[in-house]
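Here's the structure we're looking at; comments come further down.
This part shows chain A:
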Amino acid sequence: MSRIVIDSSKCKACYLCIKECPKNLIRVSDKTNKLGDRVVEFSDPDGLCLGCALCATRCPDLAITEVYKG
Partner candidate 1 sequence: MVECLAGKKVLTKGNYAIANAAVIAGCDCYFGYPITPQSEIGEFMSGKMQELKKAYVSAESELAAINMALGACATGKKAMTSSSSCAVSLMQEALSYATSDELPIVLVSVMRCGPGLGNIFPSQGDYNQSTIGGGDGDYKVIVLSPSNVQEAVDLTYKAFYLAQKYRNPVILLADGLLGQMMEPVEFSEYPYPEIDNSSWALSGAKGRAARIIRSYSPTEDFQCEHIRHLFKKYRIIQENEVMFEELYTEDADIVVFSFGSLSRNVKATVKNLRAEGLKVGFFRPITLFPFPDKRISEIADRVDKFLTIEVNMGQMVRDIKLAVNGKIPVEFFGKPVGSWPSVEDIEVAIKGAMS
Partner candidate 2 sequence: METQVFKVPDSFKKDFKYTFCPGCDHGIAIRLVGEVMDELGIRENTIAATSIGCSVTIYDFLDMDSIEAPHGRALAVATGVKRANPDKFVFTYSGDGDFASIGIAESLHTALRGESISSICINNTTYGMTGGQLGPTTLMGQITTTSPTGRNVEYYGYPVKIAEHIALCDGTAFSARVSLDTIANIKKAKQAIKKAFEVQLQGLGFGFVEILSTCPTNWHMSPEQAHERVRNEMMPVFVPGVYKDVTNI
C-alpha cells in the first residue's frame, strides 16, 4: 500500500498539496500550526494512494517528508 508521511510541524497551510493529489487523499485537518492555520492531513482508508509523490514535489516546505510506493 502506498503512503505519505507529513511532518505537520513544517506545514504552513498553503494547501498546494491538496490540489495536486489525483485521489483527493489530503485534506485540511483540525490541528493548527503556530500561526493558528489548520495544517493538512493524509487520509487513505481505502488504500487509494498511488505513491506518485506529486504532493511532495509540490510542497514548498518539505512538510511531506516521505513517500512510499507499495
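The candidates came about this way: all candidates are chains of the complex that A comes from, given by their letters.
In this section, a contact is a pair of C-beta atoms (placed from the backbone, for glycine too) under 8 Å apart; a residue touches a chain by one contact, two chains touch by 3 or more; residues count from 1.
Here the structure is a predicted model, which means the values were calculated and not measured.
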{"item": "Selected neighbour of chain A [touch, this complex] from 1 or 2", "value": "2"}
{"item": "Chain A - residues contacting candidate 2, complex", "value": "1-4, 9-10, 12-16, 19-20, 37, 51, 53-54, 56-62, 64-70"}
